[in-house]
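First the structure, which I've put down as structure tokens, then a few questions once you've had a look.
Only one protein chain is missing; all other protein chains are in place.
Our next item is chain A:
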Amino acid sequence: MPDVTEVVEVEGTEEKTAKAPKSVAKLEEEGDIAADYLEGLLDIADLDGDIDIDVENGRASLAIVGGKLKHLVGNEGEVLDSIQELTRLAVQTSTGDRSRLMLDIDGFRAGRRKELTALAEKMAEQAKTTGSSIKLDPMNAFERKIIHDTIQTLGLTSESDGEDPNRFVVIYPA
């Protein structure tokens, strides 16, 4: 059975179907619960790292910085995604509500964001010049959202197609 709810949960263009936005207080609470969970993990693993908590774009956003944390990012952010997933579940267990919090470690997502924004700009230009649509490589939900957001800012349209983990973005000219 296709898993529709998951797509609605994470993807930018489909977010309008989500429930009413959470209050800042609620998101701050999510951030605190998440930080406790992560701090406990760092303590046990004897890893140094500071946790920054923020609220942005209607989500709690956490970043672990400093220390030797590369192994917590993993290949293509695989470990980072897993830690984020578990942290969301920890928040959900505590509050009873699903969480869409974002976690970054060692600036991995920030770096990825820069790369993908640049890629989207380049491809948008190409779509405009050639007048034909452009298919991008498969990406995860976080990455697709960055592409969609950038394309929207540039006044073009884009859509996701295919099934995870091969879901990809198509950029349309004009």
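Simple rule for what comes next: contacts are C-beta pairs under 8 Å (C-beta built on N, C-alpha and C of every residue); 3 or more make two chains touch, one makes a residue touch a chain; residues count from 1.
Everything that follows uses one rule, which is that contacts and distances are computed from a predicted model.
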item: Omitted chain (choose from "RNA-binding protein KhpA", "Cytochrome c biosynthesis protein", "Assimilatory nitrite reductase [NAD(P)H] small subunit" or "Succinate dehydrogenase") - UniProt protein name; value: "RNA-binding protein KhpA"
item: Chain not shown: contacting residue from A:Ser23, A:Ser82 or A:Asn166; value: A:Ser82
item: Of A:His71, A:Arg98 or A:Lys135, the one touching the omitted chain in the full complex; value: A:His71
item: Among A:Gly40, A:Gly66 or A:Gly162, residue touching the chain not depicted; value: A:Gly40
item: Hidden partner interface residues of chain A, rising order; value: 3, 37, 40-41, 44-46, 71-72, 74, 78-79, 81-83, 85-86, 89-90, 93
